[in-house]
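Quick one: the structure is below, and I'll ask about it shortly.
As you look at this complex, bear in mind that one protein chain is not there, while each of the others sits in place.
And then chain A:
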Amino acid sequence: MSFTNEPLLELRRAPVRAGLTDALIALALPWSVPVIVAGERRDAPTFTSTDPGAPTRVVAEVTAATEADVDAAVHAAARAAPAWEAKGAHARAAILSRAAGELRRRRPQLAALAVRECAKPWPEADADVCEAIDFLEYYAQRAIALESTDGLVQLPGERNTLRYAARGVVAVVGPWNFPLAIPAGMVAAGLATGNGVVLKPAEQSPACALALVEAFHAAGVPPAALNLLPGEGDVGAALVAHPGVHTIAFTGSGAVGLSILKTAAELQPGQRHLKRVVAEMGGKNCVIVDADADLDDAVPALVYSAFGFAGQKCSAAARALVHHRVKDTLLERLHGAVDQLLIDQAERFGVDVPPVIEPAARDRIHAFVQTARDQGARVHQPGTVPPHGHFVAPAVIDGLPVGSRVTEEEIFGPVLAVESVRSVDEACAIVGAQPFALTGGLFSRDPATVERVSRLLPVGNLYVNRHITGAMVARQPFGGNRLSGTGTKAGGPDYLLQFVEPRVVTEDTMRHGLVV
């Protein structure tokens, strides 16, 4: 079976751009996002999601799930799972592929929704939709491959079979920064392997989650096999703690991830299994620039990696570790490049830095920049921001003291720290000393350096001579090590193993001394 990624829109063609603008105009807001348990909708709005670029624009009126909803959803998923699993991988894959078709049919609308709800600029919003489609198609294929896996040694007189059974109920706790792709991927992995799923989307992006759930249901996923629980942190916490949950698939902050791991480790009354956690958490991603780097490539790649989508990707570049011989040149060009960035609403084509997700994020990022100033660092933050929306102007910072919060903690915003290193090996030591190990970058034109750094760095995804974001399903399986995650690779060939339990059956085929 061959897999190809869903083609991105060719936005360099004017009619394609016009199609998206039309979709944005046609998008009727606000949406109403209910709690959906076993196909039953409970619609009694308690909170809203708003446009980060225009906070008065309500994108969705949302019903937060209650503890009763959580309990009902887990039970519904548990009841639906056996029949769903019994359909077999081929049938489930066909349904997931049909769901991918549903998303494909609605591509412009879904991208427009991500523009409004999460302030994703068009190219990133479109890529998010494509990645969601990719996850569905890819995991559908992988589930079929998993079902036909048979690697056991067979001797005469016995028959050994290995089967991967669904673990039961998967709780998906999703992020807002890839509001379609990441929840879609985690849900699809659970469903493809025959689990029942309960989705708790980020409170910032419930409308995107509803669009996904509707696509799965329209494609034939049994209503009870996928349930939607909008809400804030308390809903996620209740879901994770529920004794009926078997697997927790989480993408989000390190603090929440650690608390999930802790909760999952505690046996609840009535719980008869160990919970498994698949967690994708933060990073503090470094890009190493060696003296022989092509700065014509390195500067734009750094700018895009650090400031694209306002730095709100777990893969984004946070630190540039630059060989001292090229540091001044690089910094000068970097400053000049940042001067050219367009800070504006996500819906404007060509925007580099859209608003960040919410006021709290803006304030947190501002506080980091202030810390840098207080610590005597040089802050280059030239941009002016539009009057409305949660904007933060991109900042390049150098001259930070060793151990500064700004170089140690994840900021999740458009801030890049630049540090001088004496050698690539010193840079590798800095990366190696970090608690995070998600993505990394290297600019070098020496194959020996590339080889050495590839072996030294603990990061899950290393990008050489290119930007460090935008992993593609099946081509760049994505996920981090150390405190960045549980080491699983979304969009990779072995990801589905997290959602199943292996069962081996050994049958004696001898009867009365004869092999029958």
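Following the convention adopted for this analysis, a contact is a pair of C-beta atoms (placed from the backbone, for glycine too) under 8 Å apart; a residue touches a chain by one contact, two chains touch by 3 or more; residues count from 1.
One rule holds in what follows: contacts and distances are computed from a predicted model.
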Name per UniProt, for the chain absent here [options: "Proline dehydrogenase family protein", "ATP-binding cassette domain-containing protein", "Nitrate reductase" or "Urease accessory protein UreF"]: "Proline dehydrogenase family protein"
Sole residue of A:Arg325, A:Arg373 or A:Arg503 that reaches the chain not shown, by the stated touch rule: A:Arg325
Contact with the hidden chain (one of A:Arg17, A:Arg57 or A:Arg104): A:Arg17
Candidates A:Arg373, A:Arg405 or A:Arg445 - the one touching the absent chain: A:Arg445
Hidden-chain contact residue, picked from the options A:Ser32, A:Gln154, A:Gln340 or A:Ser454: A:Gln340
Footprint left on chain A by the chain that the document does not show: 4-8, 10-12, 14, 17, 122-123, 291-297, 299-300, 303, 325, 333, 335-337, 339-340, 342, 348-350, 445-449
